[in-house]
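Complex shown without one protein chain; remaining protein chains in place.
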Amino acid sequence: MIIVMQAGATADQVQGVSDLITEMGLTPQPIQGSDLVVVAVIGDDRLKDGSKLEQAPGVDRVMRVMSPYKMAAREATGGERTRVRVGQGDGCVFGGTQVPVISGPCSVEGEQEILHAAQLVKDAGAHALRGGAFKPRTNPYAFQGHGEDGLKMLAAARDATGLPIVTEVITPGDVDLVARYADMLQIGTRNAQNFKLLEACGKAGKPILYKRGMSMNLDEYLQAADYILAAGNADVVLCERGIRTFENHSRNTLSLSAVPELNRRSHLPIVIDPSHGTGHAYLVPDMARAAIAAGCDGLAIECHPDPKHALTDGAQSITPEVLADLMRSLSRVAEAVDRTCLPLVDVL
Amino acid sequence: MIIVMQAGATADQVQGVSDLITEMGLTPQPIQGSDLVVVAVIGDDRLKDGSKLEQAPGVDRVMRVMSPYKMAAREATGGERTRVRVGQGDGCVFGGTQVPVISGPCSVEGEQEILHAAQLVKDAGAHALRGGAFKPRTNPYAFQGHGEDGLKMLAAARDATGLPIVTEVITPGDVDLVARYADMLQIGTRNAQNFKLLEACGKAGKPILYKRGMSMNLDEYLQAADYILAAGNADVVLCERGIRTFENHSRNTLSLSAVPELNRRSHLPIVIDPSHGTGHAYLVPDMARAAIAAGCDGLAIECHPDPKHALTDGAQSITPEVLADLMRSLSRVAEAVDRTCLPLVDVL
Amino acid sequence: MIIVMQAGATADQVQGVSDLITEMGLTPQPIQGSDLVVVAVIGDDRLKDGSKLEQAPGVDRVMRVMSPYKMAAREATGGERTRVRVGQGDGCVFGGTQVPVISGPCSVEGEQEILHAAQLVKDAGAHALRGGAFKPRTNPYAFQGHGEDGLKMLAAARDATGLPIVTEVITPGDVDLVARYADMLQIGTRNAQNFKLLEACGKAGKPILYKRGMSMNLDEYLQAADYILAAGNADVVLCERGIRTFENHSRNTLSLSAVPELNRRSHLPIVIDPSHGTGHAYLVPDMARAAIAAGCDGLAIECHPDPKHALTDGAQSITPEVLADLMRSLSRVAEAVDRTCLPLVDVL
Partner (left out) sequence: MIIVMQAGATADQVQGVSDLITEMGLTPQPIQGSDLVVVAVIGDDRLKDGSKLEQAPGVDRVMRVMSPYKMAAREATGGERTRVRVGQGDGCVFGGTQVPVISGPCSVEGEQEILHAAQLVKDAGAHALRGGAFKPRTNPYAFQGHGEDGLKMLAAARDATGLPIVTEVITPGDVDLVARYADMLQIGTRNAQNFKLLEACGKAGKPILYKRGMSMNLDEYLQAADYILAAGNADVVLCERGIRTFENHSRNTLSLSAVPELNRRSHLPIVIDPSHGTGHAYLVPDMARAAIAAGCDGLAIECHPDPKHALTDGAQSITPEVLADLMRSLSRVAEAVDRTCLPLVDVL
C-alpha cells in the first residue's frame, strides 16, 4: 500500500500514519516528494484493509499495490497453466491446445427435449452438454427449472451421447445433489459473490465453471475464485459472460480483453460465453470467433433445436445448424492462432 | 409487448409472428406504419419471455410494455404506501413521516465493542443498530464475522439500549438463526439476486432490508423484491447503496434519483445507504442530507467509535460525534421537506 | 508516480526504470517491499506521461499520485472559494451563501415565446434565464436553434426582465458572437473535451458555465477546466448534469456526490442540472432539493410554459407553476443547510 498524504500534512500526521501502519504489523517508509509526502508500506498487506487509514488525520487517500488474490494468481503455479478435465477421457479438457465447446439449451425442458438437443449438439461437434435444471430467474413467476428431475434427464442425455454435462447450482444446499449428477458445476453471474456457494463448490469434488459477476472487476473476480480454490478444489474454469455497461445494443457487453488480461494474471483457464455476452443469436457466431482469436480456452454457447419456442433465453440461442457451421469456422480460427477446436469425434 | 418487424418484412412473416403470439395464449394485433409493421400483443404478457420472438423470421426486435413485477408495484396496494415497523414500539417505522436512521459499525467486533458502539449511536439519536455477524467479504482470507456469537452480542446490545437490531444474512441456511436474534434481516448487494435467499427471507417472519444489487436496474430490483413478497413477507424495505459506474472518486455511485423513481413505481419504503454509496466518510454527511431531501424513508449509516482501527469498512465509517452533528442537521432538512428525523428519544 | 515492478523483477530492470525516470528530469527512489519492488518518483510529475514506463522491462504498472490539474485545484487559491458574478448587480452570484437558479426553456423558440418564458421564470423566482440559440442536436435533421437571431431574442428578454442570460456556445468561431449577447456562456457536455472551444471560452471575457462530460471522471474534468482558467478566464462555474451508466430509468445518472468531492478538490462553484441529470420532469423537483442539500452552489432547471409542445427536451422541462412551488421548497431546504435560495426580488 501507498498512503498519499494531503498537501501540507504535518510531520506529526505522517508519524501518526506510520504508527498505525506499525500497529498493523507492517513497516512504514515515508517518502518526501516535491509537493507531497507518501508513506509506503513494507510487508505483506494483501489481507489488510488499509483503506481505513484514509481516516487518519492528514491522509488524502490510500492506493493498493499488491494483488489481493493468492491461489488464483499466476505466481501460485510458478507460471504453469492449469488444465481442467471435465468428464471421463480426453474429450473435454480446458487449458490445453484444444478449445472445447460447451453447448445445449438454456433449460432442460423435458427428457425427450434434452435427449434430442444433446444428440444435435454432439453431431454439430460440441464437447460437453449444458442445460439448466435449477434456473436463477430474474422473475419469480417464471419457469424455475425441473430440479432433480432435470438432473436425471441430463444424466440420461450423457448416457445416450457420452457428452459430459455442465449444469448450474444456485444454492449451497444443492451442491452435493448437483455434484452427484453433473460432470461440471456452473456458478452463475448472479451468484458470483455468493461466498457460501463458492465455498460449498470448493468441496464439491467436481470441476467448476465459475462465471464472472456482471459488475465485478478482475481483482474481485480472482479474489472470489480464491474462495473455491482455498476450499480445496483446484479445478476452476473462469468464464467471462459480459459486463453491465451503458451499451444497449446487446444484453451485456462482452469484455474480451478479459481473456489476455486474465491470462496475464492467473493460471486458470478462461471460457467465453458469447450467448449471455450478447443476448442475441445474430451476434453469437462473430463473437465466438473473436473469443477464440483473443486466446480463450473454451466456449459456452446456448443452442436450442427451436429457439423461438424455447422456454428460456430463446433470443440468444442458436440452432444446431448454425452451431455446426460455426464449429467448422471456429476450427479454422483456432488453427490461425495455433490452437485447435476439433469436433469431439476428432478429439477422441 | 410490441414486436418490431424488419423493414421489408413480408405478410407471411407477420403472420408467422402472429401465430407464435397466439400459441403463447396472447392476441396479436398487427399495425401497419409508414415504414414498418409492428405487432402489438394483447393480454397479460408479464410472465412471458417474448424476447424469443426475436428469432422468428422478419423480426427486428421485441419491446416490453408491461412492468415485469406485480406485488412490489404501486398498483398492488391501490397506491397506499407500505409501512414497515422494526422492533417493538414506534421507534423505528419506515414509510411514514418520520425518517429513521439505522447506524452502527460494519462488523460486530466483540461484545464490549458493540455495546459501546450501540450506546454511542443511541446517544447520537439513531433509531436502530446495525452490525454484521456474518460478513460477505470479497477476500476469502479476510475477517468473516463472529457468526452466532456476533448475533448474541447484538442481542445483548439491544437489551442494553432498546435499539432494534439490523444484521445481514448471507445464505438460506442461516435465515432462521438470524431471524431468532435480529429485528430486521439485511440482504446485501452481492446477494441481491440470490433467489433462494430471497425466498427464505420471505418466510423469515421478520422485516427485510433488501439492498439493490450494484448493477441491477429498477425493473430487475422490483422483480426480485417480488420473490420476498410472494413468499409471504410483506415487510420489505428497499435500500439503494450505490451502483457500479466508471466514476472513480467514490466506491460506488449513489443514484439518488432511484428514490423518486421507486416511489413512483412501488409502495415499498426506500432507505439510502450513503456509506456504501460513497465509500468515504467525508462524503457521507452531504449525501445523507441529499437523500432526505430527495424523499427517502430512512438512512443506513456506518458509524464506528474509532474508524481508523475498524476491522472492516473503516474508510466509510463516521464517528459518533459526526453522527450526532449529522442527526441535528438531518432533522432540519427533514422538516424542510415536511418530514421529521427526530432522535429516538423524541420519537418515543 | 509510483512504478510497481513485476514480481521477480531484476535489479537491472529496477535500474532501467530508475534511469528512465532520471531522463525525465525526475528522481527515482526504489523501495524494496516484502514481495515487490516499487520505484517512487520524486519531483513534480504532473505533466509527465509516466504511463509509458509500463513498457520498460520488468514493470507491472504505473500509479499516479499527484493530481493532474493545477489552477482548478483547491490549493490554487489557498483554500478560498471562487465567487462568480453573472450579469450586473448581485442578483446572480455563484459560490456564496445564496444559491441562484438558472431557468428557462431548452431552446429559444421565438421572440414572443422567450419573452413570455422569461417573465414566467422571473415571476417564479429564478435568478437567470437560460435558452439555447445554438443547439448541439444528436440528430442532424432536428431543429438546430435560431443562431444570432436567437441571441437577439435572449437580449430582448434580458432587457424586458433584468435577468442575466446564459446560453450555449458550440464552436470556437462563435465565442465572440455569443459573448457579445450573453452574460454567461455555457459549454455543453458533448463539448466538454472540445479543447479549442475551452481555450476560446478562456478568452471570452464572460463567465463560463462548464458542464461535465457525461463520461469524464473528476480528474479529467478539472484538468479540462484548467484549459479555460489557463487561457485567462477565472470565472468558471462547474456543472454536473448526469453521467452515463447502465441505469435506464433516467436519461443520465445524476452523480450528486460530485458536489462534496469537487468542493474537496477545487475552489470553483458547482451547479447541478437536474433536468438533464434525470431526463424526466417528474424527477426534477426531488433532485433539485437533493442537490441543494448536498451543498451545490446553484441549479440549472429547464422550464417551459407548455412542455408537451416544446421544440426540444419537453420531457424534462417543468412548468412555471411547478417551478414557483419548487422555488419555495428550495428556499426551505437551503435554510436547513445554512444557505439561502431566495427569489430574485428578495436578493436585490
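For clarity, chains are labelled A, B and C in written order, and residue numbers in each chain start from 1.
Note that in this section a contact is a pair of C-beta atoms (placed from the backbone, for glycine too) under 8 Å apart; a residue touches a chain by one contact, two chains touch by 3 or more.
Keep in mind it's a predicted model, so treat the numbers as computed, not measured.
Among C:36, C:177, C:234 or C:315, only C:315 touches the chain left out of the display. Of A:2, A:208, A:254 or A:268, it is A:254 that touches the chain left out of the display.
Mapped onto chain C, contacts with the missing chain fall at residues 20, 23, 46-47, 49, 51-56, 62, 68-70, 136-142, 170-173, 190-191, 193-198, 213-215, 220, 223-224, 226-227, 230, 244, 280-281, 307-315, 317. With the whole complex as reference, residues 2, 4, 7, 29, 31-36, 38, 40-44, 63, 65-66, 75, 244-246, 248 of chain B touch the missing chain. Although one chain is not shown, part of chain A still touches it, namely residues 215, 217-218, 243, 245-250, 253-261, 264, 277-278, 282-283, 286-287, 289-295, 329, 332-333, 335-337.
As a working rule, only the chains that are shown with their structure count from here on.
For the pair chain B and chain C, the CA-based superposition corresponds to a rotation of 180 degrees in steps of 5. Set against the Cα centre of chain C, the chain with the most distant centre is A.
Innermost chain of the displayed assembly, by C-alpha centre distance to the whole-protein C-alpha centre, is B. Although chain A and chain C share one sequence, what matters here is the overlap of their interface residues, and that overlap exceeds half of the numbers used. Computed from the mean C-alpha positions, the centre of chain A lies at a distance of 39 Å from the centre of chain C. Chain A has residues 244 in contact with two or more other chains.
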